[in-house]
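Dumping the structure here so I can ask a few things about it.
Only a single protein chain was left out; the remaining protein chains are all shown in position.
Per-chain numbering from 1; labels A and B assigned in written order.
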Amino acid sequence: MTDPLLEVRNLRVAYPSAHGYSDALRGISFTLGREKLGIVGESGSGKSTAGRAIMRLLPAKARVTADVLRLSDVDLLAARESEMRDIRGGRVAMILQDPRYALNPLKTAGSQIMESYRIHTKASRAEARDRMLAMLEDVHIHNPGRVAGLYPHELSGGMGQRVMIAMMLIASPEIVIADEPTSALDVTVRGQILEILNERVEAQGAGLILISHDLPLVSDFCDRVLVMYGGQVMEELAARDLSRARHPYTVSLHASLPPLDHAVEELIVPEYDPSWLTETTNEHPKP
Amino acid sequence: MSIPSLEIKNLSISFGVGRSGVLAVDRANFRVGSGEAFGIIGESGSGKSTILRAITGLHDNYDGDVLIDGQMAPRPRNRDFFKTVQMVFQDPYSSLHPRRMIRATLMEPLEIYGLDRRDARIAQALSDVGLAPEYAYRYPHQLSGGQRQRVAVARALLLEPRILLLDEPTSALDVSVQAGVLNVLNALRRARGLTYVMVSHDLRVVAHMCSRIAVMTHGRIVEELSVEDLRAQRAEEPYTRTLIAASRAAVTAD
Partner (left out) sequence: MDAPATPARESLRDWLQAPTANSPRQARAQVVWRGWLRLISNRAALAGLVVLALLVALAAVGPWLTPYSALGQDLGTRLQPPSALHWLGTDDLGRDILTRILHGARITLMMALLVAAIAGPVGLAVGATAGYLGGWFDIVSMRLVDIFLSFPSLILALAFVAALGPGIENAVIAISLSAWPPIARLARAEALTVRKSDYIAAARLQGASSMRLILKHVMPICLPSVVVRVTLNMAGIILTAAGLGFLGLGAQPPSPEWGAMLASGRQFMLTSWWLAATPGAAIMLVSLSFNLLGDGLRDVLDPRND
């Protein structure tokens, strides 16, 4: 087996609070190869914190520790901020939930994609423009020339997310972190966007981390799934085995979803067992 | 045939005037019987929430008729109307006044309508939605999203309306929290014989809650079908089929 693209071991994130530190992530570990890894959890589970910790995008007051946080040859915890700037967008790209907020409203879609390319390569303007148009075509935009000249507010949600994908993948990153990339989109558009994302990631041989609250969506799309609760990984399993999940949290989360093909009288409301969290206290004093 | 609890006839709603106006709802028609749960499903911008706002009179610039028990709803809406029809909003983070104690929020309708036994009614309303009476002394920022939405349901039911309009009541909540809120809504409907009109983009939620479902796109109701037909994928319109297929795509693992 080849070396993993990303290795995370015992990653912890804590924020200062009134009584010392309060944990957002409590020791999560995983590795990522050229595959699609899903991180599923509800709000407060720490799933987005994990993505941001890898990108080192957490606020300065957050205390981040890990035994290992390694991007193939780079120790992400020890990397200088200047190195991180090359890594962000260059080697690790991040796609956010709502393209309307993630894109600069004052610049056209095309110029933002070109800018993203030229930051990470030494390409000329003309070269970047060709690359940008080709990239827009790759994300199934039929007339790239026209869309390149549009401003973010002129794009529909689905179109905006395609532009976002083009912008993030144009520098050929090794890893793509997609944080709820389809939550702001209509159901009929979600499939197309995921399909495009899948296609591009496979074509470029990148690893993908899909962060989502949507258990069925993740299990459908990814190879492997981490189920998170309370800042810890409850269970890691192959996506196709999701219906055979063993952890009570995964099972109840799955069961709380209203079924589409048959009626149920009452939905199952998950109950949480404190013993799931191996570290029961959420706060600990400052060291 | 008995008179429907709520009937919408030829309802058209446009934003703006003249040529720049946008037709948000185009001649919508539906009837909802007493005690029935009716769903409207559509994607963002389909006009589904606008219909609810027109029914409540929050958007009162509409053409067509809104009938309650066969009677035209008064324009502007009066207090008798609000005693019959209430609404729960989509986002529980913005539908509760951030600086008012829950008790003050719940006290408001009781004061306006001069109802008696106010503290007892508030305690009862909170317990109906599964909250302890002490929640009356909290402020919205001290509650979770699910608890806020329960408070919003309690507020809507304090005036004992017969018709409850639900505008995507769980779309801002986690699925595990959604399950609890939907259970509360279903239990209340059964216990009180309430009539629901629920708007959502989530086919699963609408199928779970409603017996009849209208499908909206681009301001028009393109199809109305029973939940059984929906579950069995017996839809006529191509758009409905696309919608069902997209919602089912992720269900194959079941």
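The rule is simple: a contact is a pair of C-beta atoms (placed from the backbone, for glycine too) under 8 Å apart; a residue touches a chain by one contact, two chains touch by 3 or more.
Quick caveat: nothing in here was measured; it's all calculated off a predicted structure.
The shown chains contacted by the absent chain are B, with contact judged over the whole complex. The missing chain, though absent from the display, is touched by one residue of B:100, B:118, B:192 or B:241; that residue is B:100. Listed residues B:23, B:159 or B:245: the one in touch with the omitted chain is B:159.
When the full complex is taken into account, the listed residue touching the unshown chain is B:109, out of B:4, B:109 or B:169. Interface residues of subunit B with the unshown chain, by the touch rule above, are 56, 58, 79, 82-83, 86-87, 89-91, 94-101, 103, 108-109, 112-113, 134, 136-139, 141-142, 152, 155, 159.
One rule holds in what follows: only the chains that are shown with their structure count from here on.
For subunit B in complex with subunit A, the touching residues are 43-44, 145, 174-180, 182-183, 186, 201-205, 207-208, 227, 231, 242-243, 246-254. For subunit A in complex with subunit B, the touching residues are 42-43, 157, 186-188, 190-191, 213-217, 219-220, 240, 242-243, 252-253, 256-264, 266-270.
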